[in-house]
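Rather than the whole complex, this shows some of its chains in their spots.
The letters A and B name the chains in turn, as written, and every chain counts its residues from 1.
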C-alpha cells in the first residue's frame, strides 16, 4: 500500500538536504530546526491520520489509475463525493493541527493539471496528459508531498511579464534543448516548501502571445540543484527558540512560507506539462484557484480550535454563564459553520470536466473564499473579547517558573478555583497564537491572501454571476418584458 | 398522472368557498379578489412549472408510495438529492415569482409528520404513520396545496399554555368522541392559507404533561365549517386596487398571510396524527423548523430578481460603469450566493431518519436561516443605494398618464436615452416593491421571523455546536491534555 508512516515521511524529507536559508544563515537540517519542525509535524499529521482506521474514509481514496488505496492528498477527484470529502479532510486537519498543514496546494495543482493537460492535448495534439498521468502515478506510489507553486513576485503590478524591467519578475523559460528546459525566476509565499518532495510550477496569470515564455508548467524534485529556499518569518516565531512550550501557544504545530528561487534550473521534458501554450495559462490559474479556494475548508477546523479555546477560557475565567459570552460563542459558531456551508456547497455542486476529473462549482468556491477573507477576523475579534485583556499582558513562561515572581503570578492569575492557573495561561497563549501570533499568519492573513486576494474572488464572482438571467427575471416581473399568457394559467 | 394544471388548481380553490374576511368585510370569491389574486398566481406557478419538461426534474418526483410522478411539493424526501432539489426548486420559484409562493410550508409539514408519526408509533404502539401515509396518498393523488399551520398566538410569552389567562392562546383539544376530536384556537401568520386545500395543524412549542391538551396534530380540508380566515394587510397592499400595473411593482405575483381561527372544529380520527403525546411535540417542532429553515432557499431566488433589477436600474440610470456600482452588485451577488451555499449544504449533508425520510442537517439548516435574517436586509440596502432616490419620489402612474403632468414626467425622468422612461419607472417600482412594498414583507420581515425568529436559530446553533469536541481539540493543542506520542510520529 503506497502510504508512508509519519516517521518515513520525516526521514524522506531529511534525506533531501534542501538548500534552506533563515535568519541570515543556511539551515543544516530543516527537519530538526525548532523553528521549522512544527510545520513538519503538521504535514506529518496528514500521514498519521491516513493510517488510522477511523479516518480512512476521509483521508484516503482509491486511485483512479490503479485502484490502490492512496492518501487523498495525491488523489484526482472522481466524484462530488470526493470533493466533499476533501472539504471534510481540510476541516479535520485544521482541528487536529490548529494551523496550515501545507499539503492542499499540491493536491490542487495535481487536479488542475489533470484537467488542463487534457484540454491542451485536445486542442494542440500534444501528449501532456500522458506525461502528467505518469508523473501522478509516481507521486501516488511514493505518497509524496507536492508544493504547488503559482505566485510569482510580479514586480511592477501595472505591466505584463514581458514589459517588466526585470524579466525574471515572473518565472520564465530561459532556454530549451533535447533533454528539457531551463527556467529562471522565483515563487513567493510557498507554503510548506521545505517540507515537500516535489515542486509543481504553474503560471500565475492569464497570458497573451507576447508572454509565451512565461507559459510554463512543470514538476521537479524539491532538491533539484539551483532551487533555493529562503524562509519567511512569522509573528512571534522566535518563541519556538525560547525552550518553553507554553508561550508558543501551539507548541507542536505550525506552518511556514518560503521564497523559492529557481536559479537557471533544468527540467526534463517528461516533467513539462505546459510549454508556451499561453492560451491555457488563464485556464490553469482558474482551475487551480477554484480548487484552492475550496481548500480554505481548513480554516473551519482552525476556527473550531479557536471556538473551543474561547469556550475554555470563558469557563476558566468564570464568565461562561454570562448571556453576552454565550451569545458571542454562538456568533463565532454561526460564522464558522457558514464557512463550512461554502466549502461543502461548492463541492457537492461540482461536476466533471472533459478529462473526467471532478471540479468544484467555481462561483460558489469563490464565494466561499471571499467569506474566508472576512469571518476569521471577526471570529478572532470575538475570541479576544471573550479572552480578556490578560491575553496580552501575561508575563513570560520564565516568570511563571522563577522564584521571585512565581508565587505572585500563581496567586493573582488564579480565577476559577478549580482550574490550575497554568491551564488558564495555556489557553490564553493559544488564543494569542491564533489571533496575533504565528498561527494568526495562517488563520488571518493567509485567509485574506492565500489562493488569491479578495479582489480576485470578486472579479470571478462578477464573471460567473449570470447577470443576464437575473435581469430577464426582473424585466418579466415588472412588465418590461410582457408576461406570456400562453405559458400558463396565471393572468395579469 | 396526478398533476393539476394551473386552471384546474384555480377552479379547485374557487369551489372551496372559504370564509374569508378582509378590510372589514367578507370576501365573496378570493380567487377573483384583486388583493388576493396575485398570491394565487404565485401558487399556480408551482403547478405551471411542474408541467414544463425543462423543469420536470426539479419540480416533480416519483412518490415513494406508488412511484407515480407527483409534484415535489407533495413528496417525502427519499435522498439527499431530493433535499438538494427542494432547495433548487425554492430558488427557481423565487426567481419566477419574486415573492413567497406559499407551498413549502405544507411540504415541510408532511415531511416532518412522516418522521414523527413513525417515531410515536415506535414508542407508543400507535398507528399514526399508517393514517398519515393514507392521508399523504390522498394529497399526492389530488396534487393538493397544504397549509402547514404551526404558529399559535401565544398570549403571554412568559407562561406555558396551561397557565395562560385565555386557554385558547394555544390551539387545543376541547373534547373527543367516537368520530373524532373538537379543537379550538387559532394559528397566526398563515402564509397562503386561502390558497390551500388542506390545513395541517401542529403544536408550536415543546410541551410537558400539564400541557397535553395542546399536543395535537391533524389535517383537515380548508373549508371545514368553523374555520375562519382573516387576511393580514401588507405594505402598499391597496396599490393592487388602483387599477394600474406599474405602481404595484410586481403586478402579477404576491403573497398573503392570514389569521386562521378554529371555532370548535371537528376533526375525524383518521386525520389525527398526534393526540396528547406531548413528549413528541418538541420533536415535531424541531423537524418542521429544520425543513422550513431550509425552505428559505426561496429568498435566494427573490434575491436574484432584486439583483437583476439593480443591474437594470444601473444601466437605465447610466451608472453601470461606475466602479462603486459594480462593486455593490458583486457584494449583493456574494451575499445571495452565500445564502445559496447554506441551503445546498444543509441538504447535501442531510441523512435518513428511522422512518426512511431524509432530513436536512439541522445545524446547517439553522445557520442558513440565521443568515437569511441578515443578508436580504443588506442586499435591499444596496439595491436602494444603486436605485437612487427617485425610487421613493416618483409620482403615481396616474400622473404619468395625465395630460398636464405627463409631458413633464417623460421629459424630466428620462435618463439613458435608449431606455423608455416608463421602463425606468417599472424597475424602480419593482425595487420599491421588494425593499419597502408588499414583497418586502416576504423578502425582509418574513425572512426575519418565518420558520422561527433569529433567536430560535441561535438556540439551536448553541445546542448543536458540539462544543465538547472543540474544547478537546483546543486542550490538546495547548498542552492541557497531553499529546499522546504513541498516536503518531510527531513529537513535542
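Quick note on the criterion: contacts are C-beta pairs under 8 Å (C-beta built on N, C-alpha and C of every residue); 3 or more make two chains touch, one makes a residue touch a chain.
Keep in mind the model is a prediction, meaning the values are calculated, not measured.
What's in place is 2 chains of the same protein, and the file's complete complex has 4 copies in all.
Keep in mind that, in the parts below, only the chains that are shown with their structure count from here on.
Separation between the centroids of subunit A and subunit B, computed from CA atoms only, is 38 Å.
Subunit A contributes residues 5-7, 9-10, 41, 44-45, 47-49, 84, 95-98, 245-246, 249-253, 304-309, 311-312, 326-327, 329-330, 333-334, 337-338, 340-342, 344-346, 348-349, 363-364, 367-368, 370-371, 423, 426-427, 429-430, 458, 461-462, 465, 467, 469-475, 477-480, 483, 487-492 to its touches with subunit B in the complex.
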